[in-house]
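To keep things clear, I will list the structure first and then write my remarks on it.
Left out: one protein chain. Kept in place: all the others.
And then subunit A:
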Amino acid sequence: MSDALLRFTGVSVRHEVYDDAGDVGYGIPRPHEITAELRAGEVVLLLGPSGCGKSTLTLTANGLIPHVIGAKMDGTVTVAGAYTAGTTVPELARDVAMVFQDPDAQIVTASVLDEVCFGPENLLVPFAEVLERAEQALRLVGLWDRRDDDPGILSGGGRQRLAIACALALRTPVLVLDEPTANLDPAGVEEVYRTLRAVAAGRDRAVLLVEHNLDAAIEFVDRVIVLDGDGRVVLDGPARTILTDHVDELLTLGVWLPVATLAALRLRSVGVALDPLPLTPGELAAALDTVPALPPPRDTPRSTARSKAAIAVRGLTIRRGPVTVLDDITLDIGAGEFVAVAGANGAGKTTLAQALAGVTPSRKVTITGPAGFVFQNPEHQFLTNRVADELAYGTTDTARVEDLLTRLDLRELRDVHPFLLSGGQKRRLSVGAALVTRPRVLVLDEPTFGQDRARAAELLDLLDGLHRDGTTIVVVSHDMHLIAEYATRLLVLDGGRVLADRTPAEIYADPALLADTGLRPPPLARAARTLVRHPAWHTVTRLADLPVLEPSR
């Protein structure tokens, strides 16, 4: 086919690995022998379990692999007919534009307009056309009015929209996005996909997307390519067909599915068959309303007993310069609660979390028993050169260290340097370091930030286990699905005040509150609230609320 804009032919990538002597070798191929073509007007989503080489494949599209990143590439990649191996990365910028995960790591200049002009200027586009391209791109992402601002003062979603505008200004036939929303809050995710839908509406370019948040991406995608754990292509076809006809294969592979689809699968086990399988909250609601009668949702009693206070806060106010970060906060957190703290960027979430764990000591906060705190970036906490030493730091309880090594699945890695662990292992180790002292209260700041769904789920199962053993858990998070599934109580912060303090289900039923605070209900709650025929289901917010045959767990 001559109209393929991006073509992979037998592409395998082996990353450089260093052995103990410091010699370079090459690891196992991830991805493995990928052959695929993308044509104009297509939006293609790459799916696959963690570590199968999705991000790596995106880096071959503009020649970063093999030109810049130390890796060995077999096979060929052609962009608009030219081999990437025979051109340089900067020259390929005429044909392929990339949007990466971290918006902060893509900003070079000091103003929004300069930033968008940076790419075309590098390509020696004439002066007048640079401005014309910049204006068109900024208007499309809705940032033209902010062209003179410093990119640093934009919100997370705003900065990622800026990164998209920068990619658009290159006017390339191919656009590649690698987890563009992994670092964003719900409002930011929505902004980015609204923008991307507008971009794709032009139907003039090929888009390759890696995204774990399928609920956000699914309406934007035409075609899905699925890789297995070995990095090989196992499925390639229209998004809807792949996701509905091969749903069991995808589940076996460990690929995350849209929540609406997961809900439908769960209902199938109690005899409510929805055909075809819904992919979006809207489709789920429509499908449920065609069913004459539904079994009542499960009424799972939650431990909301607040008999003994684990943390008591009385009139806590924290000022930083002229800004009041926390404004007269009074609350009690009972022993054994799982509390989530949510709110827009800058609402004071991290400051409150640090006060609750005693990281920043205050007379206004009383904590019963030892407390542990887990920072957003695990690396910031590491102090030693070995995993086992990291857990043993500041304790003489060797039995506890051994127990944690087993529990966190880090036993084989006990002699490894903490910085050499994978992202998920680093996260487990940082939680373990906080658990050594057997805290009664564990506070975590954005524990799933920048992590994929598989790692996030792994961490949450760990937290859920601790919670069931009686540990009080406080989590700062943007992830509404996580909050809905696990938390027994949700604090919504806004401008340093607690705006709401109720169960997640009650808060998700309050659209005005959600809109005011930049939060979004999780997909399942969105579907349940719009049901016409089944008013009893309006309170459903989590998968665990759905009826099942046997009581689970």
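The rule is simple: a contact is a pair of C-beta atoms (placed from the backbone, for glycine too) under 8 Å apart; a residue touches a chain by one contact, two chains touch by 3 or more; residues count from 1.
By our rule, contacts and distances are computed from a predicted model.
This figure omits one chain of the complex; the name its UniProt record holds, of "RNA polymerase sigma-70 factor", "ABC transporter", "DNA-binding NarL/FixJ family response regulator" or "Iron complex transport system permease protein", is "ABC transporter".
When the missing chain is restored to the complex, the residue among A:Pro126, A:Gly271 or A:Pro296 that touches it is A:Pro126. Within the set A:Glu379, A:Asp409 or A:Asp461, the residue that contacts the chain not displayed is A:Glu379. Not every partner is drawn; the one left out touches subunit A at residues 62, 64, 68-69, 88-91, 93-94, 96-98, 100, 102, 104-110, 114, 117-127, 130-131, 152, 166-167, 170, 354, 357, 359-360, 373, 375, 377, 379-383, 393-394, 419, 433.
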